[in-house]
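All protein chains of the complex are present and in place, except for one that has been dropped.
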Amino acid sequence: MKKLIAGATALAASAMVAMTPVSANAKTITLCWAAWDPANALVELSKDFTAKSGVDMKFEFVPWPNFADRMLNELNSKGKLCDLLIGDSQWIGGSAENGHYVKLNDFFAKEGIKMDDFMPATVTGYSEWPKGTPNYWALPAMGDALGWTYRKDWFAKPELRDAFKKQYNRDLEPPKTLDELVDIAKFFQGREVDGKKVYGAAIFTERGSEGITMGVSNFLYPNGFKYQDPKKPYAMEGFVNSPGAVKGLEAYKALYKCCTPPGYTDAYMGEGLDAVKSGQVALQMNWFAFFPGLYKDEKVGGDKIGFFVNPKGSAGSGSQLGGQGLSVVAYSPNQAEALAYIKWFANPEVQKKWWSMGGYSAHKAVLNDPGFAKTAPFAADFLVAMGQVMDFWADPSYAQLLLAEQKRIHDYVVADKGTAKEALDGMIKDWTKVFKDDGKL
Amino acid sequence: MTGQTTPDKLAQRAAQATPQAIAKRVRGLSDRAIAWIFISPTMLLLLAINIFPLIWTIQLSFTNFRANRTNAVVKNVGIDNYTSILSDPDIWAAMQSTAHFVFWTIVLQTLIGFTLAWLLDRKFRGHGFWTTIILIPMMLSPAVVGNFWRFLYQPQIGLFNYIIAFFTGVEPSSFEMIGSVQLAPWSIIIVDTWMWTPYVMLICLAGLRSIPDYIYEAAEVDRASHWRQFWSITIPMALPFIMLAVLFRGIENFKMFDMVNLLTSGGPGSTTEVASITLKREAFEKWRTGFSSAFAIILFVTVFGLANIYVKALNQVKSR
Partner (left out) sequence: MSASSSSAHSVVEPSALTKRIALGAVILYALITMIPLFWIVITSMKSPPDSISYPPKIFFQPSIEGYCNLFTNQTRQTPEYLETLPPPQNRCEEVTRQRNMVIVGPSNFLKRFANSLIIAFGSTALSVLLGTIAAYGFSRFKVPLKDDLLFFILSTRMMPPIAVAIPIYLMYRELGLSDTKLGMILLYTAVNVSLAVWLLKGFIDEIPREYEEAAMIDGYTRLQAFRKVVLPQATTGIVATAIFCMIFAWNEYAFAVLLTSGDAQPAPPFIPTIIGEGGMDWPAVGAGTTLFLIPILIFTVLLRKHLLRGITFGAVRK
């Protein structure tokens, strides 16, 4: 028994000793982002920064489904894990108002970094809070929007082209409208291609973080959905639940029900990539960020894959904005080095290299370059998409608004509760309550 | 140890024989001092990490505090939080999902667990080994279990549908557990039962082992049938243990969060959104700290009240 007590106290003591913090090396800073292809590219790119400045880079990457939870928790607990954070565009409001991010206006002025050098949509989307005012909290780091991929080699098969032409009286080509997209998905659903049963489309249906909201937006925006009256902020009736929006939501549910692989009830980016790489689907909805990686894939890349921007709807076009901005965390003890990183990153040469390595630069020097559209098969579509992007709310209460939409949309689309109009009406009710609590209504 | 027939009397006599001052020195630290030294670390820790936070939660529940807006003005809102929770249909839906989950897991785990315990109590050769094997699912982390059962429940690549297809002949992709509104609640019940039936089995086994042989022998002498013995001896004497297992599992499953969150995220829609998932979303995603504190208090009072009633019933059963 004596031994047991001695052992226990020794364990407890060694536990205490193991916890004494190691003094941090002042010449290393940590950058936090989501764990995906562009992050790996950034690791490579940042070697240039280390070479030029002598500051070592450490990275903390968190998979997308856990990214928001973990990082917002970190910011709210004033954590010192991250010196730099490439945070989602929706966090700008909360982070600005609650003092998580360092305001960058003075730094930009001092170093001659001009927001005019970046695409306006990205400046508004990733840097400004309040929106439309010259208060900058991030450097636009990663431009992104929701686009589509398709199996070019299947579309080229003569027997499939004939069958499609017979059934729909037009050629099997990338769709120009959402209705055409649904037709193509229906055509491929359950068909045997290359000896295996395949399915129509891989779309976003994820419940836990933001998946289904991002996915459904691509069907809502082109059908006239607006978050609020352009003339009256936070007035949502008739804009969120306009007849076009209701039709768009119904179409998304129809697409989900008819033309997705089995078990596709909680799918986001990763599942979509898996579906494409294992040859299961003809169409895939995903962020442009993944397209460089897919194009390079041995099994389904190269000639086998094609890309198209989100097709038009009944009221025009629209793509869901993705992308993030690079911010300095206010609780970081290494702000000088972090700002140096931002200065390095804003350099047009670095931005050009960023694009070449698979990161989506938001800098005009890259995007307005005349040869840009030819640099990759998806580059032209990316420019079109960025010209028609709409983003979700970026208010400080964005999480409540997002969770409300996640619940209402998933309840309707996947759990078969109520009608599309009821879902959107319910959303307005939920959002009104949030804005009332915030004093905005 | 010398076998003392009247140890207390001896101790008393010894104590009387020893003068007061020496007695104190002989016994070292006084009993009262030891009692306080032994008990206070635990009480202090519980005070700091349980009581003080509980009081803080109660205080927060009357405000509109938000943990992510430390600069905002915090105002007292009285019982607004409580009334809005009790009138919120989504909260009631979450409580319903929780109740469904708790009820069916208790029923299944008690039935299967007790049966297993009874079988193991037949004491066949190797029963110790098989008991240990059966215990293994209990040793996994519920979060990790929820995560890999998502893999198992996948209609195309997961094992579960294929096994069901093997035995019943239905097409594996023709149904899905976590994605369907009817089957999702059962998917979480199945996983929880898989994990925790061994726990119930252990408690029931302890109960069965505590029944002395002589009672059965007496019943045999009275020529009672095995069936009769089971219902008149085994069940009543094991009942306190069974009820204890039900209490523990009930409390644990009322609080359930990790396994369900990783398995279904509360979906599809909110079909499997149990109370703790709602609480987590309110507290740590929407950051409505005051509101979620009120919800936490309501949950606590509910469990506390139900457990209280149950324990009284349990004590009655034990005293019979």
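To keep things simple, chains are lettered A and B as they appear, and every chain counts its residues starting from 1.
Note that in this section contacts are C-beta pairs under 8 Å (C-beta built on N, C-alpha and C of every residue); 3 or more make two chains touch, one makes a residue touch a chain.
Since we're looking at a predicted model, the values are computed, not measured.
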| item | value |
| --- | --- |
| Touch criterion as defined above, residue of A:Lys103, A:Lys131, A:Lys152 or A:Lys277 at the omitted chain | A:Lys277 |
| Interface residues of subunit A (partner: the chain not displayed) | 1-2, 4-5, 8-9, 11-12, 15-16, 18-19, 21, 35, 37, 40, 43-44, 60, 62-63, 65-66, 69-70, 73-74, 76-79, 81, 270-274, 277-278, 293, 296, 298 |
| Subunit B, residues in touch with the chain not shown (by the definition above) | 1-2, 4, 7-8, 10-11, 14, 26-29, 31-32, 34-39, 41-43, 45-46, 48-50, 52-54, 56-57, 60, 67, 112, 116, 119-120, 122-128, 130-144, 146-149, 151-152, 156-159, 162-163, 172, 194, 197, 202-203, 205-207, 209-213, 216-217, 220-221, 240-241, 244, 251, 254-255, 257-258, 262, 275-276, 279-280, 283-284, 289, 292-293, 295-297, 299-300, 303-304, 307, 315, 318 |
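By our rule, only the chains that are shown with their structure count from here on.
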| item | value |
| --- | --- |
| Approximate Å spacing (C-alpha centroids) for the pair subunit A, subunit B | 40 |
| Contact footprint of subunit A on subunit B as seen in their complex | 64, 67-71, 90, 153-156, 158, 173, 176, 178-179, 181, 261, 264-271, 281, 284-288 |
| Sites on subunit A touched by subunit B in the complex | 69, 72-73, 76, 94, 97-99, 206-208, 261-266, 396-397, 399-400, 403, 407, 410-412, 414-417, 437 |
